[in-house]
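Complex shown without one protein chain; remaining protein chains in place.
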Amino acid sequence: MSLHDHAPVEPGYEVHTHHGDYVRIWAILVVLLVVSVAGPFFGHPLVTLVTAFGIAVVKAYLVAKNFMHINVAPRYVAYLVGTCLMFMLLFFAGAAPDVMKSDGTNWNKPAWVAAHEAAVHGGAGHGEAAHHE
Amino acid sequence: MSASPIATTRTAAGMPTGRLAVWWVIASEIVIFGGLLGSYIMFRLSHDAFAAQAAHTNTWIGAVNTLVLLTSSLFAVLGHKAADAGDGPKAARLLYLTAGGGLLFASIKFLYEWPHEIHEGFTISSGTFWSFYYTAAGIHAAHVIAGVVIMLIIAPRAKRNLDLHRVELIGLYWHFVDVVWIFLFPLLYIAK
Partner (left out) sequence: MATAPVSHSDSHGPGHHAPGFVEKYLWSTDHKMIAMQYLFTGMAMGLIGGFFAYTFRMQIAFPGVDVPGFGVVSPNEYNHLITNHGAIMIFWVAMPVLIAAFGNYLIPLMIGCDDMVFPKLNRLSYQIFLLSALILIGSFYVPGGGFAGAWTMYPPLSAKPEYGLTPLGSTLFIVAVALEFVAFLMGGINFVTTAMNSRAPGMRMYDIPVVVWMIVVASILFMASVGPLIAGAIMLLFDQNLGTAFFNPDKGGDPVLWQHLFWFFGHPEVYVVLLPAVGIVAEIITVMSRKKLFAYRTVLYTTFGTGVLSFMVWAHHQFIAGIDPRMANIFTITTLLISIPIAEMMFVYIATLYGGSITLNTPMLWALSFIAEFLIGGVTGIFLGASGTDIYLHDTYFVLAHFHYTFFPIAIIGTFAGLSFWFPKMFGRMMNDTLGKIHFWGTILPFNCIFIPLFVLGAAGEHRRIFDYSLFPELARPELRHLDQFATVALLIMLSFQLVFFYNLVTSLLWGPKAEKNPWQSNTLEWTADSPPPHGNWPVLPTVYRGPYEYSTPGRDQDFWPQNVP
């Protein structure tokens, strides 16, 4: 017994998505996971970056394409998702020039400067760290 | 329960309304997590102290939790396949397995990982890294739990072959939750 108790409307979309080999995709995802965990052990920052974030992008793409079937859905879905991601890049681009600095026009962040000094000098320059231009 | 209006059954946009609505939910969630993670990345790239604090997260637990979510996503999409084939009981079983994965994820986090970190003195106010860590992972975990609850509502009806289309819809949401974690994992656990 369905909730829709009137004559069925002809669907204007693909009713059944083509179901691929989901276990195979899952296996690839697991292998990628292992690689991303192993990445830092190579000790090279660039390797870590590529394995951690590059792989994250690949995994997200695999899930979106194979599990969420975004490539079967009408094009505007992919555009919608892409646009929202672009907006996040835009937000980052607009805010980062302020948030990532420790000083600017008529302001500074004393705690940031102090923390930086402490990190650089390993805590030895504690007294000087309180002063700033 | 009254029947849904004719409006719900129309598909001028080429997709069933439920699926269309879930994609809009996903779009609005992208910008919520995006704002939070964007802020985290800004701090992360400009604070040297972050890396030192981040070293204290447990990469192995994070990896295990990633595996749990990936596997639960597999169950979710297999459930979708079963629902499309009209096999309600099988779809329900797979939904329960997916929900189980979500509960396992939450249990590992709330019953082991976080108590351990709090015991070691890393609370939400211990430092900006930890504030972001608990906030981001916490909001994500809230989405996991919400997904589990919805699955537990859909599964019993699916077992009786009712509203099988909803199996795909909750699966779609679940995959999104998985994708968020796919990015959270390297941000909080690997980049040290």
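Letters A and B mark the chains in the order given here, with residues in each chain numbered from 1 onward.
As a working rule, a contact is a pair of C-beta atoms (placed from the backbone, for glycine too) under 8 Å apart; a residue touches a chain by one contact, two chains touch by 3 or more.
All of these numbers come straight from a predicted model, not from anything done at the bench.
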(Q) What does the interface between subunit B and the hidden chain look like in terms of residue numbers? (A) 1-8, 10-13, 15, 17, 20-21, 24-25, 27-36, 38-39, 42-43, 47, 49, 124-125, 127-128, 131-132, 135, 139
**Q.** Footprint left on subunit A by the chain that the document does not show
**A.** 6-7, 9-10, 83-84, 87, 90-91, 94-95, 97-99, 101, 104-107, 109-112, 115
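Convention: only the chains that are shown with their structure count from here on.
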Q | Distance between the centres, which are taken as Cα means, of subunit B and subunit A, whole angstrom | A | 14
(Q) Using the touch definition from the top, list the residues of subunit B that touch subunit A in their complex. (A) 1, 3-4, 6, 8-16, 19, 23-24, 26-28, 30-31, 34-35, 38-39, 41-43, 45-49, 52, 59, 63, 66-67, 70-71, 73-74, 76-78, 80-81, 84, 162-163, 171-172, 175-176, 178-179, 182-183, 185-186, 190-192
Q | Complex contacts: residues of subunit A adjacent to subunit B | A | 1-6, 9, 11-13, 16-17, 19, 22-23, 25-26, 29-30, 33, 36-37, 39-40, 48-49, 52-53, 55-56, 59-60, 63-64, 66-68, 73-74, 76-77, 80-81, 84-85, 87-88, 91-92, 95-96, 99-102, 112, 115-116, 119-120
